[in-house]
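With one protein chain removed, the remaining protein chains of the complex are shown where they sit.
Entry: subunit A
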Amino acid sequence: MEKERHVLVVFPHPDDEAFGVSGTIATHVQNGTPVTYACLTLGEMGRNMGNPPFTNRENLPKIRKQELQEAARVLGIQDLRMLGYRDKTIEFEDDEKLAASMLAIIEEVNPSLIITFYPGYSVHPDHDATGAAVVRAVEKLPAAARPTLHCVAFSNNCVEELGEADIVHDITPVADKKLAAIRAHRSQTEQMLIGMEEKLKNQDPQTMVWINNERFWTYTF
């Protein structure tokens, strides 16, 4: 993995960073690269609340905020920003205002690499809208001053339309940190992990590939 000056990660929900990119984040941190994580919402509209439910719609954001802080801690993210938007509403925000708020962070942090979702290929409307806002913000910079943009995509048609990911990081050396980040989002991941623990113990090949490979598409302007 190339050494970066500063990495900026922009995702809408606590736990978006855990599955697809936490190994990449942990590796950058280990390399001594500062990482800023801007998380737009607190996942207020999450459907997972335990079974039986251990929380409720109104209390969920408080729990998810703590989980996000814990995930940031285990990954070594020192600059975590919670931007105060509301889950499932990002696409309805004013596009220009949202891009301006992304641009303000980019100009302040001055990252050499930004990681976000690939607009149009990231399934959840908040994912697509967040990626689109970041793209719009970076477009406002002169071409020579633009940081590299690595996008996460996972829609059913992403490989068909974008081709294979051009960046694949093997994050095996920091897999324990990645799993700790996933576990930190307990309210959202506990049930999924019940099915996965056995596969992890047996080093199930498919599960290990899913955990250890993080794929990105470099966005071209």
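Methods note: a residue touches a chain if its C-beta (ideal position, glycine included) is under 8 Å from a C-beta of that chain, and two chains touch if they have at least 3 such contacts; residues count from 1.
Following the convention adopted for this analysis, contacts and distances are computed from a predicted model.
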| item | value |
| --- | --- |
| Hidden chain of the complex, named as in its UniProt record, picked from "Molecular chaperone HscC", "YojF family protein", "Amino acid/amide ABC transporter membrane protein 2 (HAAT family)" or "assimilatory sulfite reductase (ferredoxin)" | "YojF family protein" |
| Candidates A:M45, A:A100, A:L162 or A:A175 - the one touching the absent chain | A:M45 |
| Hidden partner interface residues of subunit A, rising order | 45-53, 55-59, 88, 123-126, 155-156, 191 |
